[in-house]
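All protein chains but one are shown at their positions in the complex.
Per-chain numbering from 1; labels A and B assigned in written order.
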Amino acid sequence: MSVIPVDAAAAPVDPAAVAATRRRLLFLRNGKSRLGIAILLGFAVLAVIGPWIAPYDPSALSRDVLQAPSGAHWMGTTHTGQDVFSQILVGTRGVLVVGMIAGVVATALAVLVGVSSGFLGGLADEILSALANIFLVIPALPLVIIITGQLPDAGGITVALVLAFTSWGWGARVLRAQTLSLRKRDFVEAARANGESTWRIVWFETLPNLTAVIAASFVGTVTFAILSQVTLAFIGVTSISDWNWGTILFWAQSNQALARGAWWWFVPAGLCIALLGTAFTLINFGIDEFVNPRLRLAGASARSLRRRGIVPRIGFTAVVRDTGCPPSGPALDRPALALSKEATR
Amino acid sequence: MTPEPVLEIRDLAVDYGYGASPVHALRGVSLTLHKGEVLGIAGESGCGKSTLVYAATRLLPPPGVIVGGEVRFHGDDGPVDILRMTDQELRAARWQDTAIVFQGAMNSLNPVYRVGRQLTDAIAAHRPGSSRAEREERARELLTMVGIAPERIRAFPHQLSGGMRQRVMIAMAMALEPKVLILDEPTTALDVVMQRQILEQVMELRDRLGFSVVFITHDVSLLIEVADHIAIMYAGEIVEQARASEVYRQPRHPYSHGLLHSFPPLHGPRRPLAGIPGSPPDLQALPSGCPFSPRCPEAMDVCTDVHPDLGPTAAAEPGRRVACLLHTEGRTLPASLSV
Partner (left out) sequence: MRFVLRRCIFYLVTAWAAVTVNFVIPRVMPGDPVQALINRYQGQLSTDAVESLYALFGLDPDASIWSQYVDYWGRLFAGDLGLSFTFFPTPVADVILQSLPWTVALVGVASVLSFAVGTLIGVMIGWRRGTWADGILPVTAFLSAVPYFWLGLIAIMLLAVTWPVFPTSGGYDGGLVPGLYPEFIGSALWHSILPAGTVVISSVAGWILGMRNMMVTVSSEDYVTVAQAKGLPERQVMFGYAARNAVLPQVSGFALSLGFIVSGTLVMEMVFSYPGVGFVLYQATGGQDYPLMQGIFLIITLAVLVANMLADVAYVLLDPRTRQEA
């Protein structure tokens, strides 16, 4: 391997259970991921209907200059009297579309490079994983800036593609590690022994078992793309005429919103980004716990743990004697000492 | 002369899971280990034999919880209940009283520390007065004792072979001259020749140092050779307890019989090998009555209703106990279980 060997993300996946619908439902039953999905759906709805429900034209100037939030302008106005709330609503679409496109394209690239490199092995693996690592090591932002800065038109789709092109490295790395471990599993070996073609094995035996990892890498890339896109807009590298949350911040920054104390100008956009990002992080928590059950620790029963006074830890098994379930098994010469009702430490 | 007990496990009960319906992995297990004795615990995987020793040492990882029983260790200052010890007491007692050699020889050593450091850190923790040179000398001595060149003190675990790593673990276990040594399938990952060598080494050390041994394995024929007493476990309970030679000559429980006949005997006449039909029960959905009844060739109607307790055998042999309804009074034992 040309990379440092241990990989935090390469948690073992249990192949046998991946296809089971029960487990998929388990993922949806996870409180964290449900909350994340709910927030994401909320923003998705806004992305669709935002421009229709926006009370004002986001670019329209008015006499209400630099107004604090009020009934007429829920999130106040800019220095030229534009309605910040409308800008946020209209800008949602741009943010989500760019994030999703970048996420889909980058994940496709990551799957292509990661899985082939894991599967082909040998020289092809060396080259492909070196390629992925190169993209991982090169700082993305300056690279994106020099590319978009020199493009004649840096609109939404272009930015999405540039981001996708520069951000697939992580996903590819994780997928490669995962593919490598899958490749040695019995069921893949069996398929190979049966003479199934490599691509059939990849498509039917490997990819379904990578679903969770692919999903995690997709979610990660979308988050990254959204943050980068907003950052690029904020710096003013990309087209400032399209409304998105970053452009709002760009105008706020370039018009000294901070110095003027116009907090309503930049706080809502940032909170929206944070909320959306949190949603993705929560979804990823859910996927992590789904992939690596060790992280789960019966999260749902944390309260019952506390009630029973159990601190689960390695090396000092909890002793609980106050439960109402006495040993049901046979008892050879009952101990002389009566079991006290002493609670545990 | 009755031998003195070192470790007494009484009614130990262990659950897995903290939720509303935990799995009862151990249900009232009692066992006694005597001074200088080798106690074997056998059973299929998942029968709770490892759970038993991990719970008795309080090393069982989450989500295991001990829900009842006591584990009395007879030290120099009289018996103490391990399950009631505070963390500090437990920490101080560990490795001095009971040392363990774990299943995975590959993963028992910290990969980033040299062997010497891992041999000495236990000594340093328990003998704070010892000097660095003394500890190092002791580590060399320990390595020599298990047949490893003392220079290997400078080696990292990845530079040692599997067999050597397991020897290092045994040396480590000897560091404080414990009263009890627990071997949890110490040789499963090794080849047969290596298994043999390591076991012989442990037994030789026992003869020399006089500690007691709890030896866990699924390989009954191996146990019969090295153990004095044997406990056979099934689905979280002990089903038969007897002297090793007795179990070998004449198992009294249908499960022991099946287990014994699933391995080729190491000595003596050959006998036909027969596995046990079916597979170990799901602890979450134990059958009613005797847990072994669905797989038992001798099962009677009553077996699915009544849970057998560990009690004397039909012949009332001294020191021998079995949990099988066939041994209740008035029943005739099938030919396979009677002499």
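Here, a contact is a pair of C-beta atoms (placed from the backbone, for glycine too) under 8 Å apart; a residue touches a chain by one contact, two chains touch by 3 or more.
Keep in mind it's a predicted model, so treat the numbers as computed, not measured.
Asker: Please provide the labels of all shown chains that the missing chain touches.
Answerer: A, B
Asker: Kindly state which of the options B:I9, B:A122 or B:C296 is in contact with the chain not pictured.
Answerer: Among B:I9, B:A122 or B:C296, only B:A122 touches the chain that is not shown.
Asker: Using the touch definition up top, pick the residue from A:V111, A:I147, A:V213 or A:V319 that touches the left-out chain.
Answerer: A:I147
Asker: Which is it among B:P111, B:G129 or B:G330 that touches the chain not included here?
Answerer: Answering carefully, the residue with contact to the hidden chain is B:P111.
Asker: For chain A, enumerate the residues touching the unshown chain of the complex.
Answerer: Listed in rising order, the touching residues are 2-8, 11, 130, 133-134, 136-143, 145-147, 149-152, 170, 173, 223, 227, 230-231, 234-237, 249, 253, 258-259, 261, 263, 266-267, 269-270, 273-278, 280-282, 285, 288, 292, 294-295, 297, 302, 305-306, 310-316.
Asker: Across the whole complex, list the residues on chain B that are touched by the chain not included here.
Answerer: Residue positions of chain B that touch the missing chain: 57, 59, 61, 87, 90-96, 99-100, 102-104, 107-114, 121-122, 125-126, 156, 158-159, 169, 172.
The rule is short, and it goes like this: only the chains that are shown with their structure count from here on.
Asker: Could you please specify the touching residues of chain A with respect to chain B in the complex?
Answerer: Against chain B, chain A makes touches at 297-298, 300-301, 304-305, 308, 310, 312-321, 323, 325-335, 337, 339, 342, 345.
Asker: Give the list of chain B residues in touch with chain A in this complex.
Answerer: 10-11, 13, 15, 17-20, 24, 26-30, 54-55, 58-70, 83-84, 86-87, 90, 236-237, 307-311, 321, 323
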